[in-house]
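There's a structure below that I have some questions on.
Every protein chain except one is present and positioned as in the full complex.
Chain nomenclature is as follows: A, B and C, assigned in order of appearance, with residue numbering initiated at 1 for each chain independently.
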Amino acid sequence: MSSSFGKSFRVSTFGESHCKAVGAVVDGCPAGIKLTETDIQPQLTRRRPGQSKISTPRDEKDTVTILSGTENGITLGTPIAMMVLNEDQRPNDYKEMEFVPRPSHADFTYLMKYGVKAQSGGGRSSARETIGRVAAGALAEKILKEKHGIEIIAWVSSVGDIDCTQPNFDTINRQIIDANIVRCPDSNAAAEMESLILKVKDEKDSIGGIVSCVIRNVPAGWGEPVFDKLEALLAHAMLSLPASKGFEFGSGFAGVKMRGSEHNDPFVMKNGKLGTKTNFSGGIQGGISNGEHIYFRVAFKPPATIGLPQKTADMNGKEVILEAKGRHDPCVVPRAVPMVETMAALVLINA
Amino acid sequence: MSSSFGKSFRVSTFGESHCKAVGAVVDGCPAGIKLTETDIQPQLTRRRPGQSKISTPRDEKDTVTILSGTENGITLGTPIAMMVLNEDQRPNDYKEMEFVPRPSHADFTYLMKYGVKAQSGGGRSSARETIGRVAAGALAEKILKEKHGIEIIAWVSSVGDIDCTQPNFDTINRQIIDANIVRCPDSNAAAEMESLILKVKDEKDSIGGIVSCVIRNVPAGWGEPVFDKLEALLAHAMLSLPASKGFEFGSGFAGVKMRGSEHNDPFVMKNGKLGTKTNFSGGIQGGISNGEHIYFRVAFKPPATIGLPQKTADMNGKEVILEAKGRHDPCVVPRAVPMVETMAALVLINA
Amino acid sequence: MSSSFGKSFRVSTFGESHCKAVGAVVDGCPAGIKLTETDIQPQLTRRRPGQSKISTPRDEKDTVTILSGTENGITLGTPIAMMVLNEDQRPNDYKEMEFVPRPSHADFTYLMKYGVKAQSGGGRSSARETIGRVAAGALAEKILKEKHGIEIIAWVSSVGDIDCTQPNFDTINRQIIDANIVRCPDSNAAAEMESLILKVKDEKDSIGGIVSCVIRNVPAGWGEPVFDKLEALLAHAMLSLPASKGFEFGSGFAGVKMRGSEHNDPFVMKNGKLGTKTNFSGGIQGGISNGEHIYFRVAFKPPATIGLPQKTADMNGKEVILEAKGRHDPCVVPRAVPMVETMAALVLINA
Partner (left out) sequence: MSSSFGKSFRVSTFGESHCKAVGAVVDGCPAGIKLTETDIQPQLTRRRPGQSKISTPRDEKDTVTILSGTENGITLGTPIAMMVLNEDQRPNDYKEMEFVPRPSHADFTYLMKYGVKAQSGGGRSSARETIGRVAAGALAEKILKEKHGIEIIAWVSSVGDIDCTQPNFDTINRQIIDANIVRCPDSNAAAEMESLILKVKDEKDSIGGIVSCVIRNVPAGWGEPVFDKLEALLAHAMLSLPASKGFEFGSGFAGVKMRGSEHNDPFVMKNGKLGTKTNFSGGIQGGISNGEHIYFRVAFKPPATIGLPQKTADMNGKEVILEAKGRHDPCVVPRAVPMVETMAALVLINA
């Protein structure tokens, strides 16, 4: 009962791994926007499995169809329903796992909550659930870009203990980021990350990473004070992504070591407008955007499904050795990049 | 328009620094609970300003009155309204700042959003706004404790670059934590932290810190998948606190460096129940509690209001030197401890 | 858990008959509006008990205090909390009824739902609960009037089988309506209604009535299609008032007997703007205002609490004779007039 997100631009997603289709309905899209499937497809393609040698071999085209809400390629102001048919369903891959809850996976908690362990129910906790989000996010991004010039750019900034150098926040773009399959704008770090992911994959293991994101051109004055601060909604959105473990914006955890006198961002004139000299605030003060770049980072854990044998217990507590045969990602962050952008777009369009 | 939190146990807060009263209305409190002001007051007292030499000298008793929702000390199932009168209002203290937006404060963003700069409006972004939350949270905590045995314990784990050793999550309690004014359970670290805060205070500067929190006895199966995952709601709640900059649960940002094979929490029998051997998951998998301790950390920045002269600009971009004369905390984390507990309680009672 | 109303202008009410205070918190009031208690008090005074010989003798001044959200008489954009202290509490009056559910009252259903029968809980179903609504509605009306010129005028159109002649919708105002204690603009009908109410009161019985309402100057284009049509929200609001039994707008139930060719409202030019010649639509088409007068009627049943002995049964089914000693209204419609206006204002300000 939490498959919808947002208030004024409300997204309701549906679909599991093994049903007919996955998708989303967007209620609150303005009328008069040009919209066809070609606006939505690119982010779905960046998200799709099987896109490179470092992602899961599960191969799906993830082709989107717009069911409602447009006429002659123009939005009507009515709900936009978007659907992706499920093609490649191999429920048998997971059969062996049926009676043993996979460690650090949602198998156990879903069973505790819903009392049933259906493959597709678990599938709702899989990355496949994010297709509806990404479709809705692509629509949100288009509106933000066309109406406000807002640009949302995410990239892989860490894989395991390999960190990338910080890119130029003013110029970083998706072309630079998609130049390699890791989606890291620092090509040296990217090469190291790729090697690490392949090594981990060979070892039937997995590894975590960090996705960083900058949002440009958000006008000052977006967001709300008190409970629904912009940073609170961003944190909510990012921690709702599968496998995420942490969120920080601006100075983040590093900021706790700083003095107020160095952390405060003094006001200065910049290009004829009042701005701040530094940006430890990450573009948000008191829950409201201040016109500077919004900047945040999201931590993702190593995927729980691994090929290595794991000593664990079944539901009766009996010790068993579990060896996953399903197809899975050794590292989620390259495919998480469009998901982070998506959730950022859904937060902003509701702000 | 975001002064309410929660769905089934809905809290609506009100009040600024300079009006008659601050407080909260709780809609959705069950009937039949014993409730008087003495259940609510302790957390307000832990939150109140002027409680020690390391907090702001602004001195308020913050005495709570229950206006509605109880009869003969028993809740009726109707809304509980709680009120704290504002006693110590010295708007003049802030007069000097009236035309210069304080760096890294909400002055500028409020002006951008609302078009007016009232002292009390800004006061809504001050820590005084959190009184209503803490009152509601104390009520939530009482219900969680009595109905489910749930215990929520937060403490100061870092101030600046001083970290405390990790306490025993099974036994840590508020008595241990309140043994010193820093609210850090490691007495050596606490002494160092106190010295650092006093030094920073003397220097008219400020410093950041981290509050850690453990929640015991949450049954497996609480929370929701997809958008309103338990960790997402916790992140939302914590990032809605003034001055917070980051949130991580379980392994958090450190988890990105781990392999899946070490990060996965294998199942084992514990006291006759299925549990996990390690707890890198932080008690939550796929958005739903797994019965282990829920554990998370929240980063707080150094307070923006400092006595040191700051070079900044007024609204016309003219360079000015700003020197705050108001009373403020040199470090928020000791008083943030009950706020973190409060927000955790409000998330859980809605789960 | 349903003590709040509205989305953008959200009202949360609190308080029962026998607690310290009743009131409301309004979240979403715009900044910069002039507001003091004198703007709120008049509607509360029109609603208050003991105002005339045809209302309950329970006498309360119902003086409102604004607790938060204003500074120097100007709204800040923060929540407005308003409170009325309970003065005249005589719980003993109701003692006799304690173990016998009053026929057609909420005693039985509250007991079924909440499992407790507290006097104040029942008091939440009493007209006293509406004080918070009326305070919030008075604020909403003020904003609607000042920002949009919208006027909301309700009056008593029927008491028992006495109907008033239809007033001129363009000129009817509160001064005309308050010229008599029945609040009926047709003085002949008003005299008859007054006699009937006094007769019914003498007989220790009660009688029903109808409140009609016209809303002037709502611009075309307010409201939403599909589930939250303007008429649906008005119906929701009106049926949430204690003792209401029905709602109709425009042609209403009488419209079912008409042909489309006579019921359709043809477009014509009126004062240089496109309008409709007739107004069977009641100012709303497809859920959205069309610029004509919005017009609707609300049916209220005879109050359930009567002095006449009633043959009924206690919770064990044993036959008993019930004779109410409490103070009650013989007819609710004169006091329902400001409540209908209130709920209309709360719907419109959210539209």
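Throughout what follows, contacts are C-beta pairs under 8 Å (C-beta built on N, C-alpha and C of every residue); 3 or more make two chains touch, one makes a residue touch a chain.
Here the structure is a predicted model, which is why all the values come from computation and not from measurement.
Only one residue from A:T78, A:N217 or A:N279 touches the chain missing from this view: A:T78.
Of C:S4, C:N86 or C:S212, it is C:S4 that touches the chain left out of the display. Of the listed residues C:L44, C:I153, C:L233 or C:V340, the one in contact with the hidden chain in the full complex is C:L233. From the options C:T78, C:N180 or C:S206, the residue with contact to the unseen chain in the full assembly is C:S206.
Interface note for the absent chain: among C:G69, C:G137, C:P167 or C:P303, the touching residue is C:P303.
Against the chain not shown here, subunit C presents residues 1-5, 13, 101, 103-106, 108-110, 112-113, 124-125, 129, 158-161, 200, 205-210, 220-229, 231-240, 242, 244-253, 255-261, 263-269, 274, 276, 280-282, 284-291, 299-306, 308, 310-315, 317. Panel shows subunit A; residues 1-4, 8, 10, 12-16, 18-23, 25, 27-28, 31-32, 65-71, 74, 76-81, 83, 114-116, 118-121, 124 of it touch the chain omitted from the view.
Going forward, only the chains that are shown with their structure count from here on.
The pairing of subunit A with subunit B is characterised as same-residue: of all residue numbers used at this interface, over half are used by both copies.
Subunit B and subunit C have Cα centroids lying 40 Å from one another.
Each chain gets one centre point, the mean of its Cα atoms, and the points for subunit A and subunit C are 48 Å apart.
Subunit A and subunit B, compared by their mean Cα positions, are separated by 27 Å. Of all residues in subunit B, those touching 2 or more other chains are 1-4, 13, 124, listed in ascending order.
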